[in-house]
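For this depiction, one protein chain was excluded, whereas all remaining protein chains were kept in their positions.
Our next item is chain A:
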Amino acid sequence: MSGLSRHSVLPGFGLSLGYTLVYLSLIVLLPLAAVFAKTMSLSFVEFWAIVTEPRVLASYRLSFGTSLLAALINTVFGLLLAWALVRYSFPGKKLVDALVDLPFALPTAVAGIALTALYAPNGWLGQFIQGDLGIKVAFTPLGILVALVFIGLPFVVRTVQPILEDLDSEFEEAAASLGASRWQTIRYVVLPVLLPALLTGFALAFARAVGEYGSVIFIAGNIPMVSEITPLMIITKLEQYNYAGATAIAVVMLLLSFLMLLLVNGLQAWTARRTGRNR
C-alpha cells in the first residue's frame, strides 16, 4: 500500500482506503451487481420483449419527455432566479436564497401531496386552472411536469449562482466601454461563461427527474399508457412478483443514469477549465 502513496508522511492510508473500498463494495457495488446478474437470467429476446412492451415504451416517452421539459423550464427560470439572487437587491432575498434548497430538504412524499392539494381539480390552483381555463393539471402528464419542475428547481440555481458570483465585473465593464449594449454584453460575454454551469444544472435536473418517484406518484394519477412513469413500471412488476421484468426495466434506467453521470462529470471538468473553479 505504501508504494502507492509516495512522498507522504501522513498515516492511515491503508486503513482509510481499505475501509472506503470495503464499505463501497458492500453497500453500493454488490447490490448493483445483483441487478445486472439477475438480468443475465433472461435471454436477450426475453429482455428485449420486456423493455419494449407498449406500456413500458409509453412510460419511457412520458418519463423522458416530461423530465426533459422540466429540466428546460428549470434552466430558464433557474438562470433568472440565480441572476436575481446574485445581481439584484430585493426584500426577502436571504429567505428566497435559503428556500431554494427546499426541494433537497423536503421529503418527496410531502412535496407530492402538497402539489396534489394545489393542482387537484378542486385544489387551491386547480379549481381556477380547470374551471376557468379548462386545463386539467393533476392526474395528467402536466401534473407530472409540475412535480418534476419542483424537485429539479435547485440544481440550475445552485450550479449557476457561484459562477455568477465569481464573475469579475471587469469583463462587462470592458465590453460596455467598447460600446457593447447591455444585451450584447450578456449574450457574448456573460452567457458563454455560464454555459457549462447551465448545461451541468440541466443534466443534473434531468437525471434526478427521470428517476423521481415519491413526488410524482401522488399527482400523476398513474393511468396505464397515459401517466405511468418508468419507476412506477418497476414497482408494478415487483408487485406482480415479476422480478426479472422489474430488473430488466431497471437495467435500462441504470444504463441511462450512468450515461448521464459520465456526461455530468465531463461538463463539470469543462466548467472547471472555463472558470478555474474546482466544483
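One rule holds for everything that comes next: a contact is a pair of C-beta atoms (placed from the backbone, for glycine too) under 8 Å apart; a residue touches a chain by one contact, two chains touch by 3 or more; residues count from 1.
Criterion: contacts and distances are computed from a predicted model.
Missing chain, UniProt name from the options "Sulfate transport system permease protein CysW", "Imidazole glycerol phosphate synthase subunit HisH", "NADPH-dependent FMN reductase" or "Rod shape-determining protein MreD": "Sulfate transport system permease protein CysW".
Residue-wise, the contact with the chain that is not shown comes from A:Val149, picked out of A:Val149, A:Ile163, A:Ala197 or A:Leu267.
Among A:Tyr19, A:Trp48 or A:Tyr188, only A:Tyr19 touches the chain left out of the display. For the chain left out of this panel, the touching residue among A:Ala109, A:Ile135 or A:Val226 is A:Ala109. Only one residue in the set A:Ile27, A:Ile135, A:Leu191 or A:Val226 touches the chain that does not appear here, and it is A:Ile27. Counting over the whole complex, chain A has residues 4-13, 15-17, 19-21, 23-24, 27-32, 34-35, 38, 77, 80-81, 83-84, 86-90, 94, 96-111, 113-115, 117-118, 124-125, 146, 149-150, 153, 168-170, 172-173, 175-177, 182, 185, 207, 210-214, 218, 231-232, 234-235, 238, 243, 246-247, 250, 253-254, 257-258, 260-261, 265, 278-279 touching the chain that is not drawn.
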